[in-house]
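Shown here: the complex without one of its protein chains, the others still in place.
Chain nomenclature is as follows: A, B and C, assigned in order of appearance, with residue numbering initiated at 1 for each chain independently.
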Amino acid sequence: MEVTTPVRTLPYRKLELYEPEGDMLTLQLGPQHPSTHGVLRIKLHLDGEKIIKAVPYPGYLHRGVEKLCEQLTYVQMIPIVDKDDYIAPMHNEQALVMAFEKLLKIEVPRRGQWLRSLLSELQRVASHIFWLGTMSLDLGGALGGGSTNFIYCLRERELILDLFEELTGSRFHYNTHCIGGNRHDIPAGWAAKVHDAVNLIRARLPEYEAMSCNHRLFIERMRGVGVLTGALALELGITGPNLRASGVDHDLRRDAPYDAYREIPVNVQTAKEGDCLARTHVRLAEMRESLRLIDLLIDGMPTGPINSSRPAKQANQIKIPSGQAYASLESPRGELGTFVVAGNGEANTSPYRLKIRPPSLHALAALPYLLVGHNVSDAVAILGSLDPIMGEVDR
Amino acid sequence: MIFAASLAAAVVIVVLSATALALWYERKLAARMQTRIGPQFVGPIGLFQPVADLLKLVQKEEIVPMGADRVLFALAPPLTVIFALAAAAFVPLWPGVAVVRSDVGVLLVIGFGGLAMVPVWMAGWASFNKYALLGAMRAVAQSISYGVPLVLAAMVPVILAGTMDLDGITQFQATHHWFGLWPIIPGLPAFILFLLAMLAESNRIPFDIPEAESELVAGVTTEYTGMQFGFVYLAEYVHTVVGAAIGSVMFLGGWDGPFAPGLHWLLLKTLCLFTFIYWIRWTLVRLRADQLMTLCWKWLVPAGLGLVFLSAAWNQTGWSR
Amino acid sequence: MDGSWFGFLAFLLVSVISVGGLIVAAKVLGVRARGKSLLKERTYECGEEAEGPAWIRFHPRYYLVALFFVLFDVEAAFFFPWAVAEKTLGWNGLASIALFTGVLLLGWWYAVKKDALRWQ
Partner (left out) sequence: MTPGFIIAALLIFAASIFTVRSSKLVHAVLWLGAMLASTAVLFIQLDAPFLAGIQLLLYVGGVMTLMIFGVMLTKKSGDGELRTESAPALRGLVISLALFGLLAGGIFSMTNGAPALQKPEEVASIAASVLGEHWLAFETLSVLLLAAMVGAILLARKRDAGAPESGKASPR
């Protein structure tokens, strides 16, 4: 799709027509709100219940990760970035070490690459299924059908977390990727468990679809709501399922392949409508695709080392003298990239500047365009369907 | 008169304790649906959990927000409970016995049921909170909109039985057939319409937009704490329990049943309807406010009118005799 | 006046007493913070300072819904006596009610056509 850059005005209604304290209600949606997926504030200007202007204010979860990384050594910062996108921590680590490997010109061995892709796909399934749960929660409420679906989805996520726990010893902050490969090799019998989990999830997926995207009420809430056009999505730098649901066929796993994706082709899932329902369909189709990939990856797992060298034991072991690199991968939310400018001080053990490109931040940029004209209920659905994780938005 | 007074007292106490039990039952039911266990520590199988909840709520501090209308704010929650309870007075418990036997029972039940939104609106408006106010406006708009199909659905048994006396309607069903079963064409759709409208009136999913907690935080109850919150919460359950009882009286033959007609049949039918309502609640997602209005005015109101005329025609063609 | 209305009075009285009992219990057992906390009393707006008052002017479409409700309620008020006497009034009664409803449905049709009852 051709990218043009017109001067785009935000689609606010003419605010001067409204009397500030008469007709117009200024409502703060968040930060302490059940469905802002963490702590996002959206300032809504309402006419009755209709949104006439929406301004998102991220930043409530800012922890200064990027600044912190300037002080930490290359070994230390990997478990820190785990906390960025806390629904898919694996990808954070990988995006970071990929940038470092690019600078150091280290090639990960083939088994390490396949393991990385396998973990990435498992993480993608866990992330998308968690998203389906929270999406239901947004639509159905914590005291209703939404929570039922949420708990079902969490049950499936548990299966994957169990697998990760067996592999890495941790359920959340894995610290399994390291520069040059991986830290933990596949234990005996793990492959069979992966197959079991994948088969179980695959068998249960129709159940969730019956409760969500195949259900009449769910469709009524989602169809035609929050239509994101492909042009706008490209302009705002939106990537991932949100972009693919708007009809733009773009996926880094296929378009800029890394790791095992160089060998295994990925069927990229797209939809044309660009509304919340399309985003749901794309994510569910992606989940099925990931399940297929997991089977392929675990069956075709090559033998050999998983790491090009021994994992670093000492904090200041890895030194990068100078240079800059950008590496990105396809996280469940889109292009997750790390830009690193190496060379800080004498020791060269920490970067001069580190920038993480979170896909969720770009997705949030669409909110002022998408929310206008809808009502408060839709605002929650639209926000949920964009799948922002505030941890990586604010970092 | 002493009998009437003690009966009244008994009904209030039974409804309130049934509501407490319903709270536990719903939590257990929801837990089963969600592959959980539910309350299990307070008392045998968690049976005293509502009591524990009540004790907790009673102990909490009651906070009145700044700028609120203090009188209305304090008055609204107790009123919600009383208004929700009022309709229970008209339910025939066993043949010929109700707290109030009135020739126009159906009308009064619907009248009192429609009033329940007034204290809810008071609560939302008095809170001086935007979420509460939006919730209150939604509550009133939804309640009055669904009042129309509710009236029309309730009209069907009135036409079929030829009386507005709730006990008379039950008598008619006992001697002829339950309206939920026969005549199947105005009867069953009217029952479904009644259930839908009742769900909307008592703010249950998929019609729980007034307190939609994923959108409006907690709707009208946002600013309420302690027992004040407890009252609004309780009133919702009372409303559902009483609504289920009235639904079973008007469409499922109330106290009528094989072996021995009586209170136990009414309670059993109420329990079944209640279970059904909560089954829906823990399965579906909620609708949006505008979809709710469209559904009501575009489809349910004409459907209700059609059912009314169908039942009148049913009477006239003589099939009923 | 029917005797059973005393039952209703008793009913209301008992419900007021039970609710009042809970209020009294809450007053006696409830904790009360010493001193005044302005932060605690602030109205909830997701942790942010509220902008503008909550009591604003609402859109006339709310009024429209209320008006429609009243009009259909007036209709129902006429329906109820007819419904009771339906068996004796026969087809004639049905015809006059149908005419009445027909005229009202014209208004309903106009509203649907103009999309006036759509909530936004």
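Throughout what follows, a contact is a pair of C-beta atoms (placed from the backbone, for glycine too) under 8 Å apart; a residue touches a chain by one contact, two chains touch by 3 or more.
Because the structure is predicted, anything quoted here is derived from the model rather than measured.
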{"item": "Absent-chain contact - pick from A:L154, A:V227 or A:L296", "value": "A:V227"}
{"item": "Absent-chain interface as seen on subunit C, which is shown", "value": "1-2, 5, 53, 55-71, 73-78, 80-82, 84-85, 88-89, 92-93, 96-97, 99-104, 106-108, 110-111, 114, 116"}
{"item": "Missing-partner contacts on subunit B, residue numbers", "value": "69, 72, 102-104, 107-108, 110-112, 114-115, 117-118, 121-122, 125, 128, 137, 140, 144, 147, 151, 164"}
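One rule holds in what follows: only the chains that are shown with their structure count from here on.
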{"item": "Geometric centre distance via CA averages, subunit C-subunit A, whole Å", "value": "45"}
{"item": "Chain centre separation in whole Å, for subunit C relative to subunit B (CA means)", "value": "13"}
{"item": "Per-residue overlap in subunit C, given as positions that touch at least 2 other chains", "value": "45-46, 50, 53-54, 56, 58, 62, 119-120"}
{"item": "Subunit B residues counted as touching two or more neighbouring chains", "value": "130-131, 217, 289-290"}
{"item": "Contacting residues of subunit B [partner subunit C, same complex]", "value": "1, 4-5, 7-9, 11-13, 16, 54, 57-68, 78, 81-82, 85-86, 88-89, 98-102, 104, 106-107, 125, 127-133, 137, 140-141, 144-145, 147-148, 151-152, 155, 158-159, 162-164, 217, 222-223, 226-228, 230-231, 289-290, 292-294, 297-298, 301-302, 305, 308-309, 312-313, 315-316"}
{"item": "Subunit A residues within the subunit B interface of the complex", "value": "25, 27, 33-35, 49, 136-148, 151-152, 155, 211, 215, 217-218, 220-221, 375-380"}
{"item": "Touching residues on subunit A, where the partner in the complex is subunit C", "value": "19-33, 36, 41, 43, 47-50, 375"}
